[in-house]
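Data first, discussion second: the structure below is written as structure tokens.
With one protein chain removed, the remaining protein chains of the complex are shown where they sit.
Here is subunit A:
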Amino acid sequence: MTAAAGQWVLLSYRIPRQPSTLRITIWRKLDRLGVARLGDGLVALPADARTREQLDWIAQEIGEMGGAGTLWLASPGSLAQEQVIAEDMRRARAAEYRALIDQAQSAMRARPGERSRIAKRLQAELRRIGRRDFFPPAERDAARRAVDDLKTLVAQDAS
């Protein structure tokens, strides 16, 4: 990590309480992006062209459903604060990678056909987690290895 706190993009939003399906849609989208939740109706991501655009479109979508969303560019007041947020995000991704490793390891004992299906699913899941992994934890490499091991076994099943 660099010595100075980086740029973050913040989305401040309000969503109507009803219908709850709209709230859930937005929550799922934000989860998928791997946002840091800084408070009620305030989420953040490290700023780059992609994250800024993604949150901007979500802000618009919230507006279209009768809520309000504003996008901000900001840097944390201190490096220590940024590290706390980054650490939370890293822990969240680590938990996702660990769940994936567990699934890959149990799939080693599955039937070959099922094993092949699970390997494909986990490969896609690994890519999805990677897209929202801004501060990679040690578990990332272990997860890649677990999926690779599973794929090696699948290739042996096929030969």
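The criterion applied here is as follows: contacts are C-beta pairs under 8 Å (C-beta built on N, C-alpha and C of every residue); 3 or more make two chains touch, one makes a residue touch a chain; residues count from 1.
We take it that contacts and distances are computed from a predicted model.
Visitor: What protein name does the UniProt record of the undisplayed chain give, "Putative ABC transport system ATP-binding protein", "Cytochrome d ubiquinol oxidase subunit I", "ChrB C-terminal domain-containing protein" or "Amino acid ABC transporter permease"?
Guide: Its record in UniProt gives the absent chain the protein name "ChrB C-terminal domain-containing protein".
Visitor: One chain isn't shown here. Among A:Ile15, A:Leu30 or A:Ala59, which residue touches it?
Guide: A:Ala59
Visitor: Could you please point out the subunit A residues that touch the chain left off the display?
Guide: 32, 49, 53, 56-57, 59-61, 63-64, 127, 131
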